[in-house]
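Of the protein chains in this complex, all but one are displayed in their positions.
Labels run A, B and C following the written order; every chain starts at residue 1.
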Amino acid sequence: MVYDSLTGNVERMARAVAEGAAEAGAEVDVVRVDEVDVDRVPEYDGYAFGSPTHCGTMSVKMNRFFNERLIKYWGKLRYKVAVAFTSSGGLGGGNEMTLWSLISAIINYGMMTFGVPDYVAPGVTLHYGAVAIGAPSEAALEACKLLGRRLVEHVTVVKRGLRAVAES
Amino acid sequence: MVYDSLTGNVERMARAVAEGAAEAGAEVDVVRVDEVDVDRVPEYDGYAFGSPTHCGTMSVKMNRFFNERLIKYWGKLRYKVAVAFTSSGGLGGGNEMTLWSLISAIINYGMMTFGVPDYVAPGVTLHYGAVAIGAPSEAALEACKLLGRRLVEHVTVVKRGLRAVAES
Amino acid sequence: MVYDSLTGNVERMARAVAEGAAEAGAEVDVVRVDEVDVDRVPEYDGYAFGSPTHCGTMSVKMNRFFNERLIKYWGKLRYKVAVAFTSSGGLGGGNEMTLWSLISAIINYGMMTFGVPDYVAPGVTLHYGAVAIGAPSEAALEACKLLGRRLVEHVTVVKRGLRAVAES
Partner (left out) sequence: MVYDSLTGNVERMARAVAEGAAEAGAEVDVVRVDEVDVDRVPEYDGYAFGSPTHCGTMSVKMNRFFNERLIKYWGKLRYKVAVAFTSSGGLGGGNEMTLWSLISAIINYGMMTFGVPDYVAPGVTLHYGAVAIGAPSEAALEACKLLGRRLVEHVTVVKRGLRAVAES
């Protein structure tokens, strides 16, 4: 779990994603983007990347993480599974644009990703990752938890599959 | 104003955009996409395109409008100003992805577009066009009205500018 | 493999993707979008979706495939792995925008996807799927073949993983 948070909203989301992932049986580290040891990134099987919505794209710190700090592992994270989450100031304020900027980086690195069609409450879903408007509502935190669970489910399948292929 | 609506939500948004445009002094026609006479499209100075959010993109009818029916005017709508609006089933359910599919078509045709940074209510804005979650809330309808007003303001500037350039 | 092709360019790409997939050991069906039996779609483990670039988005037929014909399986294709390819009239003419429209549908359905960082020739890669400018060049066809191989590799891992999880 790598995230950037200016106001604490994305941090709360990160903790909810981690909670969902832990419930699904995973060991989870929640690390602020400033404090990531990039050389430990390849040790993990999956990632959830969170960013505030800044001008309809990821924050400078997240951008620097992908474009500079992690760049030596570009193309070397095959079969890692990653998802995204964000909080924006308003509905219609670029939250999905920001998810797409994170998904674009995930795909660019050669990682895997997936969508979540499920609704967590009437009118609240997470097709492209979890979103919140400002401080995350209960429903938004539910979306984060589900995102964490789904991430672990997908990571588990891929990890078991990699082991099975290696053994065959 | 060209729109497609399955459930009536986008239709209500279309009427609010039209209301905002009329308040700003424009003559407005609200036309369901099925009923558009494409040969009359070039007569207008600006457009607001509305679509339900279907699988994170515009509806089949809107897609056919841009990719087939209007295609003879592709590249011939320079200096027309256009914006987008949509209603999705849920927050995080692809509304901005759908706005982007409409904006992508607008730009592909060579038209102009613009964003609206203003907030119409706490936590509700329309940076890339107006969005609603299901049936449009009061705030979503305010966003539509503002979108209509801003469209007319931008169209007015471009139209006056074209006249001034032609006269010089 | 589901594709739409107006001029035959995307069809040639589809055959190259299929060739790569077959070399990697998969059984492959190449089916024009008109002729897809949607009730057989869930039987497959992976998909490559190809579309011409029309106004910076997928074609009407591909749009109808996702938004109408396949819709009863929306949200029911979890753990399917899918990728995209397209041919556009020109460099800078919307090919990646079209890939994104396909990737957006893939994610919206809840499927998995991945990127391919590899270069197949100097200045030719397939980060978001294979692209061609007009008739596919040798390098573009190489990109298609690699996309097919990588798809089978990812599908194999996921399929083995699903079996291992089911057996445990």
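Please note the rule applied: a residue touches a chain if its C-beta (ideal position, glycine included) is under 8 Å from a C-beta of that chain, and two chains touch if they have at least 3 such contacts.
The model shown is predicted, which means the values in this text are computed figures rather than measured ones.
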Visible chains in contact with the missing one: A, B, C
Identified contact with the non-displayed chain, of A:Gly56, A:Gly115, A:Gly129 or A:Gly161: A:Gly56
Selected residue (touches chain absent from view) among B:Asn9, B:Thr57 or B:Asn108: B:Asn108
Which residue of C:Gly94, C:Gly110, C:Gly148 or C:Gly161 touches the chain not shown here: C:Gly94
For chain B, the residues touching the chain missing from this view: 74-75, 78-79, 81, 100, 103-104, 106-118, 127-128, 154, 156-165, 168
Missing-partner contacts on chain A, residue numbers: 54-60, 63-64, 66-68, 71, 74, 94, 97, 101, 104-105, 107-109
Where the unshown chain meets chain C, residue by residue: 56, 89-97, 100, 119, 123-131, 133-134, 140, 143
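Basically, only the chains that are shown with their structure count from here on.
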Rotation in the CA alignment of chain B with chain C, degrees, nearest 5: 180
Interface with the most contact pairs, given as the two chains involved: A-C
Distance from the mean Cα position of chain C to that of chain A, given in whole angstrom: 24
Overlap residues in chain B, where contacts from two or more other chains coincide: 56, 94, 97
